[in-house]
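The complex appears here without one of its protein chains, the remainder shown in place.
Letters A, B, C, D and E name the chains as they come in the text, with residue numbers starting at 1 for each one.
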Amino acid sequence: MSDFKAVAQAVVQGAGQLHKAKPELMTGFMGLHKAAMAPGALDEKTKEMMALAIGVAKLCDGCIASHLQKLVSLGLTADELNELLGVAILMGGGPSLVYATHALEAFQQLTA
Amino acid sequence: MSDFKAVAQAVVQGAGQLHKAKPELMTGFMGLHKAAMAPGALDEKTKEMMALAIGVAKLCDGCIASHLQKLVSLGLTADELNELLGVAILMGGGPSLVYATHALEAFQQLTA
Amino acid sequence: MSDFKAVAQAVVQGAGQLHKAKPELMTGFMGLHKAAMAPGALDEKTKEMMALAIGVAKLCDGCIASHLQKLVSLGLTADELNELLGVAILMGGGPSLVYATHALEAFQQLTA
Amino acid sequence: MSDFKAVAQAVVQGAGQLHKAKPELMTGFMGLHKAAMAPGALDEKTKEMMALAIGVAKLCDGCIASHLQKLVSLGLTADELNELLGVAILMGGGPSLVYATHALEAFQQLTA
Amino acid sequence: MSDFKAVAQAVVQGAGQLHKAKPELMTGFMGLHKAAMAPGALDEKTKEMMALAIGVAKLCDGCIASHLQKLVSLGLTADELNELLGVAILMGGGPSLVYATHALEAFQQLTA
Partner (left out) sequence: MSDFKAVAQAVVQGAGQLHKAKPELMTGFMGLHKAAMAPGALDEKTKEMMALAIGVAKLCDGCIASHLQKLVSLGLTADELNELLGVAILMGGGPSLVYATHALEAFQQLTA
């Protein structure tokens, strides 16, 4: 099993490295990120849950680690996570079930 | 541009045809669907929004039509849709922007 | 609904056009195709069923049209198709159900 | 290289954990699984081969581990696996070749 | 066959509609787009060719239409397109061949 704190940290570090090398590129990405996640008609937690659901659907461990870390800081409960994963499994079948188990493991590590 | 009401209807008809041919298979799928979408820690609208976001991320017009039709019946606003699409674009870049434009068109057709 | 005979025919025509322009490229692809589909430990029909299942899982109408046309010529029954689609739905959830309905429609057109 | 027995075991454990937390969700999934894999017009081994081919095409190690473990118990031969992987490579190119090598490694571990 | 000029135009219109509704979101996306496509170590045409290759690999007609339209304005030749499609086929197998034929059709329409 992966160390999901390390996975999330590696994404942050790599993005920081890319920011140093190509500041305008990562400024562009962060601008999109900020606009997409800004609370409005939907709050930030709902938006992060959608991002996590997509990350599970795309079979992307780094996405799971990053968005789950944010969601834990926003107060995501185990029950909310389980139901989110149910939607991902409905929309992705067996492969999404596999990455749902990654998300469960990540949640245990990130809330330990 | 597709006729998204017809797209949603074709999915329903095809699923019905598969149900007649293999009732236990579609009973299994509908059981998963019902369990995944049942309100609990998250309400049905939030769950359908996650399903739609995944449908956009997977570039699936039939998913967009079906889940958007359900969301319209649950009272989804244009503003909520736009923000949902923002998350999908953040998690999918250009291809998700393309299918976000399909979702906008579908919303106009389904709410006309 | 698409005209799946036309979809399959367009793939053949486009591949032929690419063959004229870059013969070594399409000779390479056809060499891979021939080797992958040659009967051996598994027969051609089983191999084509796996290819169709992947085509459904990848949400690819042109793949569905092409491999289903071949499978119809190999004697695929409606019952076999339905069960193949069940596996694709298990491995892909809602989006695969959508494209399973495309495959059902294609089968009706290609066997009419 | 991954330890594919551990990968398959982690999927089982995570699914079990999700079953405890949301029994109706996993009962739904298992109902779909049972219906999709039940022998009928196609036998279970053919269905599991299609599931494995999709798992390779979706670049999903957990799927490869789980479905290959089942296939080994159903008597899959190395020759049958190699030909299955050929179809996956035809339908997925380079990325599928990468995960075909994972499947070869997994087969060696699971049959050792 | 699709009308790829209309497909490209629909993406532009939908993106414009989203820009009106959520200006900060599309400003964010356009900032990322501008930074990613700005000539630097690689020129714009090379970057657009990579974007088109990804669009083919992701089976996205709207991406093919949009990036091919830009590439035609940058002087892409039929020979360059054919070789780009060869790479996409190597990296995506049969499904990419299907969308390579869409790109060939789009090129004929956009250069007619």
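Everything below uses one rule, namely that contacts are C-beta pairs under 8 Å (C-beta built on N, C-alpha and C of every residue); 3 or more make two chains touch, one makes a residue touch a chain.
In this text the structure is predicted, and so the values were computed from the model without any measurement.
Student: Among the chains present, which touch the one that was left out?
Tutor: Answer for the hidden chain's contacts among shown chains: A, B, C, D, E.
Student: Would you mind spotting which of E:A10, E:A65, E:I89 or E:A106 touches the chain that isn't drawn?
Tutor: If we include the chain that is not displayed, E:I89 is the one touching it.
Student: Name, in rising order, the residues on chain B that touch the hidden chain in the full complex.
Tutor: The missing chain touches chain B at positions 89-96.
Student: Suppose we count only contacts with the excluded chain; which residues of chain E make the list?
Tutor: Those residues of chain E that touch the unshown chain are 32-33, 35-37, 40-42, 46-47, 49-51, 53-55, 57-58, 63, 77, 79-80, 82-84, 86-92.
Student: Considering the entire assembly, which residues of chain C contact the chain that has been omitted?
Tutor: That gives, for chain C, the contact residues 22, 24-25, 27-29, 31-36, 38.
The rule is simple: only the chains that are shown with their structure count from here on.
Student: So which has more C-beta pairs touching, B-E or D-E?
Tutor: Looking at D-E and B-E side by side, B-E shows more C-beta contacts.
Student: Rounded to a whole Å, what is the gap between the Cα centroids of chain B and chain D?
Tutor: Centre-to-centre distance between chain B and chain D: 28 Å.
Student: Give me the residue numbers in chain D that touch at least two other chains, ranges are fine.
Tutor: Where chain D meets two or more other chains at a single residue, that happens at 22, 25, 29, 32-33, 35-36, 51, 55, 58, 63, 89-92.
Student: Counting only chain pairs that touch, give me the topology of the graph as line, ring, star, complete or other.
Tutor: complete
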